[in-house]
Structures are given as C-alpha cells and as structure tokens.
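A selection of the complex's chains, in situ.
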Amino acid sequence: MLGFSRRRMALTFPRAGMSAKRPPIEYEEATAEVRAVYDDIMATRKTDWVNNFWKVLAHDPPTLRRIWANIKQVMGPGTLDPLTKELLYVAVSASNGCLYCIASHGAAARSKGMTEAQYSELLAIVGLANETNRLVTALGVAIDPQFL
Amino acid sequence: MLGFSRRRMALTFPRAGMSAKRPPIEYEEATAEVRAVYDDIMATRKTDWVNNFWKVLAHDPPTLRRIWANIKQVMGPGTLDPLTKELLYVAVSASNGCLYCIASHGAAARSKGMTEAQYSELLAIVGLANETNRLVTALGVAIDPQFL
Amino acid sequence: MLGFSRRRMALTFPRAGMSAKRPPIEYEEATAEVRAVYDDIMATRKTDWVNNFWKVLAHDPPTLRRIWANIKQVMGPGTLDPLTKELLYVAVSASNGCLYCIASHGAAARSKGMTEAQYSELLAIVGLANETNRLVTALGVAIDPQFL
Amino acid sequence: MLGFSRRRMALTFPRAGMSAKRPPIEYEEATAEVRAVYDDIMATRKTDWVNNFWKVLAHDPPTLRRIWANIKQVMGPGTLDPLTKELLYVAVSASNGCLYCIASHGAAARSKGMTEAQYSELLAIVGLANETNRLVTALGVAIDPQFL
C-alpha cells in the first residue's frame, strides 16, 4: 500500500445521481401526484404550509399517500378527543426519542390546548413508565388474576 | 472429559439461599415497613388488595417506598385528568411491550372510564407513532423552523 | 384495615363486558365487514385460513382494514423481490423481539424459499448490527464526508 | 370460498424438514466441530454442562464459534474485574428485557459474589437510567462544556 488518501471513492461509493440524504421537495417542484397530497394535508389541517416530514416522504409518492392516509384516519375524529390523541402521539415519540416527532406533534398538541404544565406531566409519565416497564419485565412479575 | 451431565452445579451457580426469581411477598408475611406501603397503596386506591408489582418490589423495601412515592406523585392530581394519565401510561407500556404494565394500567384506565373503542384508538396511535418515528429518524428529517 | 383479601374487585377493575385480552374472532362469528377483509387476505395469499393477528385486530374493523391495506401495498409487487421483503420484515421483527412476527413472517419467508442457512445468516446480521449500532451511537462517530 | 378450515397448509407454510424453532443440540448428538466449542466452554468455565444458548446456536456452527470467541474475549481477564463485567451484562440485559440473559448472567454474577442487595441496587439503577435517559433525550438537553 502506497498511501492513505481520503479522496472520495466516487466509483464505488455513492454513485452519480444518488444522494444519501433526501432533501425536502417543495410544492413548486412537486409533481401533480405529490401536490394533491400536499393540498389535502393543508386543507385538512387548515394551514398554508406542509412540514418537512411530508416533503421528504415525497421522494416516494406511494409511501407519502399511504402514510398520510394512515395519519388522517388514526388522528381523525373518533372516541378520543383530538388533544388526547396528540398527547398520546407525543408520549410515544418522547419515549422513542424522536425529536422531530416531539416537535411536530408537540406543536399540534399546543395548538389544541396543551399547556406547559400538562407537557411536564406527560414527560413525567413517559419517564416513570420507562422505569417501571424495565423493573416489571426484568423481575418477571406475573399478571395478577384480577387483571385477566 | 468423561461425560456430559446436566446435574445442577450447586457450588458454582445459584448458591443456597439465593433464588433467581423473586416471589410476591404477601401482606401476612411482610414486615411492618412493607405493610405500611401496602396500606398506603390500598388506602390511596380505595381497594383491599395490592397487585404483584409491589409484592415483588417488596424484596427491596427502599425501592418499594421510592417507586410508590413516584407513582403517587406522578399519577396523582394535576393538570391532566386521571384517565388521560392512565392512557399515557398504557400507551408507553404498549410501545415498550410490557404486558404486565398494559394489564395493570389498562385495568386502571378501564376503571376510570376507558372504553374498548378508545383502547383501540390508543393502540392505533402507538402503532403508527412507532412507524413514523422510525421513518422520520432514519430519513434525518430536519425540524421545521415553525416548530422551534 | 381489617384484612387483605385477594378477591376480585369487580366494581373497580375490569368492568362487566370488558375483557383485558382480545380473543381471535373466527370467520363464522365475524361481521360481513370483517369477513370481506378475511376473504381478501385469503385470496391475496392463496390460502384458506387467516392467522391470529388479523383475527385479533378484527375487534377494531377500521384498524383491520387499514393495516391489511398497508401490508398489501408494502409487501406487494415492487422493486425488491418478495423473498427479500420477507427477510427484511423478519430481520426487523427479530431485532425488536416480536416472536409472533418472527414466526409468521419467518413462515412466509420459508414458503418463498428462505433456507435455514439463510435464516442463520440473517440472525447473525441482526445481532451484529445491534452491537455495532450501539458502539457507533455511544462513541458519537461522525459521518464521513464520503457518505454524504 | 367454501369453508374456513384451520388445517395446516403444509405445502405453502413451514416446509418439510424445516422447523420454525430450533431445539437445543445435546453433546451426544453434536458434530465434532460443535463438541469442540462445548468442550472449550466447559473447560473455560470449569463446569460440566453447557447452557441452552450455545446448544441452540449450535445449529449454525460458524456463529457458535464466533459468539463464543467474542464472549471469551470480552468477558475474559481485563481491567474490569469479573464480577463487574457480569453486573454490566446483567444491567444491559435487564434494560433490554432479555429474561434468559438476566437468568444466565445473573447466575454467573451470583457465582462471582453478587448479593441480592447488590442485584436490587443494580435493578434500581437500570430503572432510573431508563427514566432519565428518556427525559434527557426528549428535552434535548445540551451537553455542558464541562463534559466535553
């Protein structure tokens, strides 16, 4: 071996036309198919912008449509009120450490009325549940017959 | 090596007086220190029994007292209503796959009014959040300035 | 406190008509709405039975329909061949420790040609990736410019 | 569709000669290659039996050899004493909810001197770290310059 160069191995790694990271696709540059989803997102949410998650998913239009359809169904009207749904989404995202999801669903929760005191309580529950979940599992606690 | 016996290696592994698994400690066999916590659990919850989690934690009284004090504070009166708190606990536990915790906090949520339709919606949110959490993180989606 | 009874607290916990665990709903007892999904699952998979996952989801018909539509789209024809798709599903399920999912998607992978030697190699990758994922994250390794 | 039978779809699912679950391979039925690893495990640990993990891994001899070589190196003599190494293994396994690993490395830790009081303290740390890990991550706490 003659040297130890750090120059880019263009022939083997990231080939031409392929980027490792997908940039957001803005409305102006989107196809009609993608714009239709963006339009539905904005109409459903009564906003005039679309957040980055959808703009990055837009590189794969079938997934964009599918995930939006899922969110629309799951987070739409039901027996749990809209704020509670957002709180649950934030709690799972906080437990999983998804900062983007905490930010986006946290903003949605705040817009539906979540106070900072409620957010503090939510985080306290997420933290404590993660503690007791580990203790219960590690100790192999048997489910009480009263719970079955 | 002469053979391949499966007889118990009593001298090296699990030594006398040590059990790998901790059985629940019933009220009748508990110390006064442990009974005091059991009594407070039952008084606070207005029930006449204590579930297995506490009976297994009772092998370590300082932890029993500490975890109960945490639960009492975090799940006690606050700005989130008691049902919402239980729903959040169930959601995190479902996301983490703690079956005991789903059973115990699910029972608590039902006792506070959670319907089966609401539980279905909760599980749907837990599932979908786990899906989008992975997509968002793997794609490295940048947080929109609107969320900051 | 007078006693420490373990009798069921029927009035507070699991209320009448609510069960903590959802039993599978068989075809014979299913509604027309649920049967339509079961029929589509069997027709799509060219089998004459439906596995328990769907029968348990059937307690919540909108979720049953939604998850099946997702699976049908994601696991259907695409640019990755059907066996590779199942291998990826098994790998993620093995990494997450979902025994049911390993069993069901493992069976699907075997029916599409996965050999036991291939399954061994898949598990070895799952294990090693979990090891290096932790090392990389804990060490905070910076992404090489060649990868960007 | 004429019926809804639950008979086994022998032709499509689990094919002949393939089992979804791998039974332990006992010494007597093992190949010379596998026996050599079993012998080294027993000699290294000064025991006359091999636990199920290795007997199940034995279906894939290269993985059996590889994982044993890893364990031998990582858990062998070093700058951390043997008991501390086992405590760390148990803590990670408890955090991940691997009951088999808690049992096997817990037994190893007990054989090296871990007391029940120490195990209680270990579990308390595992629980609390899982709580604070979530709080820190969800809150996006910036690393203090003092730690860099």
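List of remarks:
A, B, C and D are the chain letters, set down in written order, and residue numbers restart from 1 in every chain.
By our rule, a contact is a pair of C-beta atoms (placed from the backbone, for glycine too) under 8 Å apart; a residue touches a chain by one contact, two chains touch by 3 or more.
As the structure is a prediction and not an experimental result, all values here were calculated from the model.
Every protein chain here shares one sequence; 4 sit in place, and the complete assembly counts 6 copies in total.
One rule holds in what follows: only the chains that are shown with their structure count from here on.
Judged by shared residue numbers over all numbers used at their interface, chain C and chain D contact each other through mostly different positions, with under half in common. The angle of the rotation superposing chain B on chain D, based on CA atoms and rounded to the nearest 5, is 120 degrees. Centroid distances from chain A, each centroid being the mean of CA atoms, peak for D.
Over half of the residue-numbered contact pairs at B-C are shared with one candidate from B-D, A-B or A-C, namely B-D. Note on interfaces A-C and A-D: more C-beta pairs are in contact across A-D.
Chain C and chain D have centres, each the mean of its CA atoms, that are 23 Å apart. Remark: chain A and chain C have CA centroids separated by 20 Å (rounded to whole angstrom). One inter-chain figure worth recording: chain A and chain D are separated by 32 Å, centre to centre, where each centre is the mean of the chain's CA atoms. The set of chain C residues that touch two or more partner chains comprises 6, 9, 13-14, 20, 66, 97. Note for the complex: chain D touches chain B at residues 26-28, 38-39, 42-43, 46-50, 97, 103, 106-108, 110-111, 116-117, 120, 123-124, 127.
On chain D, the positions that touch chain C within their shared complex are 1, 3-7, 9, 12-15, 18, 20, 59-60, 63, 66-67, 97.
Chain C makes touch with chain A in their complex at residues 6, 8-9, 13-14, 20-21, 62, 66, 70, 73-74, 145-148.
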